[in-house]
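For this depiction, one protein chain was excluded, whereas all remaining protein chains were kept in their positions.
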Amino acid sequence: MNRMETSKPIGGVWVFGDYRNYFQNRVTLQLIAKGKELAGKLDTKITVILLGEQIHQFAMEYVAHGADVVMAAEHPELKEYDVETYATVLSRWVEAFKPEILLAGATSFGREFFPRLAKRLRTGLSADCVELEMDPESCLLIQTTPAFGGDLLADVVTPNHRPQMATVHPGVFRELPHNAEAVGRIVYPDVGPLPDPRVRVVRSRRQRTRNVNVEDAPVVIAGGRGLGSKRSFDMLFELAELLEGEVGATRPAILAGWAEEERLLGQTGKTVKAKLVISIGTSGALQYTTGIQGAETVIAINRDPHAPIFRIADLGLIGDATVLVPMLLEALRKRL
Amino acid sequence: MYEPVPIKAMDIVVCIKQVPDVPSIRMDRQRMTIIREGVESIINPLDCVALEAAFGLRDKEGGRVVVITMGPPQSEQALREGLALGADQAILLSDPLFAGADTLATSHVLARAISKIDPLPDLILCGMHTIDSDTGHVGPQIAEELDLPQVCGVNEIHMDGDSLVVKRLSDGFLETARVTMPALLTVTHALCIVRDLPLASLERAFSKSEIMRWGLEDLGLNADEVGLMGSANRVSRLHPPTPKRQGELVDGDPQALLDRLLRKLEALSILDEQDGNE
Partner (left out) sequence: MNLEPTMKQSVIRRSVRKFAEDKLAPVTAEMERTGKFPWEIARQMSRLQYFGLEIPSEYGGAGLDSVSCAMVIEEISRVNAAVGLCLSVHNSVSAYPIYRFGNECHKERFLYPLASGEKIGTFCLTEPNAGSDASSLETTGVRDGDEFVLNGNKIFVTNGGISGINLVFAVTPGAGNSKRFNVFVAESERDGLEKGPPEELMGMRGNPICPISFHDCRVPLDNLLGEEGEGLKIALSTLSGGRLGIAAQSLGIAQASLDTSLKYAKERHQFGRPICEFGAIQAFLADMGTRVEAARLLVYRASFLKDQCVDHVKESAMAKLFASELAVDAARMGLQIHGGYGYTKAYPIERFYRDAKVCEIYEGTSEIQRMIISRSLMRQ
């Protein structure tokens, strides 16, 4: 059993450097920022782990975005993401340097790699966290994850096992701005002998995505099942065009066939950091609102005054979207 | 005409979990608790996909499908449904000491049980995640304990000699991979459609079939390896999300709502302010 040593941990706060799909995938930068804050409270450093080939460019990026230390390994056998190989290297380093906290983005890879690593290290792991805080009394990391399909949040702690591990939902934390003057150490610990991979990727190609980029749109018009029909939902496209934004959708709306999967917002979809989200006909289930709560301003339109969406909206309009949206479109057409 | 002989019969173990029918769970918004009455227990939907995939492989290659679960005694219902869908054998891992387990302890119990199945499986299938906990950890953690290669999120499976060829979507990449058996795979909905339950199999599964039951001692485990004691994580509290915004709520006739909305858009500089003369 892995029990916590009472001496001060050497390794501090570690973040797994998930660099695939950089520059769109910015979760590592987001975790560096949050990790830096946690490290500050623990009076220790934020370290990023980087395994691969030709990863120096990423090391520089991570330092520029706030990493104190980058522990890197350049090795041809690390070129491809591989769960068992990476688990071998990282578990060796963890056992050698004993970090207090180990974080990764909840990407597909992070979510299949970290559980294996946690099991090898015999420690706990929470999945797809939406909040991370240090408990001031116990000094434990409070890992907050959605529970029961998202209506409730569970605060999870790892009292006696180390490191405290979590995968984190992308888009929850804000990255620090790029700072070319930032200073950090890049070290190259030994990786040790590497196992032969037992899973061989024989073909890999990018999934063709239609040019739907909801995550970066400054204005997002999000539609839910409350719109009632595809015809009503389609009004949102004109609204988005008028406001120079993009259309997003909740899972029920996508299941009804009103929008493509690429437009899905929320826990299993995209997280937006838009200036404005107008959420129309959405009830406000947590699986959805995690996707939009990072926006600067949220306006919600819903017929039901008790809809949970109004709890996270800056402005809530209690009304029938199928009446209000056409009126809004007409007003905007005149003015824009 | 000769009968083609299967090259290898597949022994497959499918891990399932009995979960509440999450989509029908309602929140009591006054008391901020979950309303549990009237919520049925079902097999985690992705576990049904795993079972269906197992049947497909068994029916093509020959072999057996064992369905296994760790849970309280009423999880027997899920196992019998698994038998009704087509599993050959069912094993219930149940013991009061198994309660309160995190994925570390759960995967330990399941891995130990699987290692006691004779013959050892060529393939272990799990749903990619559950609709209640949604971690997706148990599959990889079983693979780690049994020292098996894993591929998560699979949407296609083929046999090719001694290997499996699988496809999946991972971080925007459509990947095809080869894995040698024995191996563990977790599956997604895209893999196959789950069959409807025939009533005759249901009747048979609930009236006639035997379920093997294993507890702590049958698995040769100690109390501190399982359940709450064997866990690294615990839930310190469940709470509703705290509202982060002080929202303004407006009711009224549509024109009033529209006016308020337009003024907000102006305040955000998305629209130019009107003096009323435009």
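Labels for the chains are A and B, by order of writing; each one numbers its residues from 1.
In the analysis below, a residue touches a chain if its C-beta (ideal position, glycine included) is under 8 Å from a C-beta of that chain, and two chains touch if they have at least 3 such contacts.
These numbers were taken from a predicted model, which means no experiment stands behind them.
Chemist: Tell me which residue among B:80, B:112, B:137 or B:264 touches the hidden chain in the full complex.
Modeler: B:80
Chemist: One chain is left out of this view; which of B:189, B:204, B:234 or B:260 touches it in the full complex?
Modeler: Answer from the full complex: B:204 touches the omitted chain.
Chemist: Of the residues in chain B, which ones touch the absent chain?
Modeler: Touch with the absent chain occurs at residues 40, 42, 74, 76-77, 80-81, 84, 196-200, 202-204, 206-207, 251.
By our rule, only the chains that are shown with their structure count from here on.
Chemist: Any idea how many Å lie between the Cα centroids of chain A and chain B?
Modeler: Chain centroid spacing, chain A to chain B, equals 21 Å.
Chemist: State the interface residues of chain A toward chain B in the complex, per the touch definition above.
Modeler: Residues of chain A touching chain B: 1-2, 20-21, 25, 83-84, 87, 107-109, 111-112, 115-116, 118-120, 122-128, 142-143, 145-149, 151-161, 198-207, 209, 219, 243, 275-276, 286, 289, 293, 297-301, 305-306, 308, 310-320, 323-324, 327-328, 331-332, 334-336.
Chemist: Spell out the residues on chain B that touch chain A in their complex, using ranges where they run on.
Modeler: Those residues of chain B that touch chain A are 20, 22-23, 25, 27, 29, 34, 102-104, 107, 131-141, 143-145, 149-153, 165, 169-180, 183, 186, 224, 231-241, 243-252, 254-255, 257-258, 260-262, 264-265, 268, 270-272, 274, 278.
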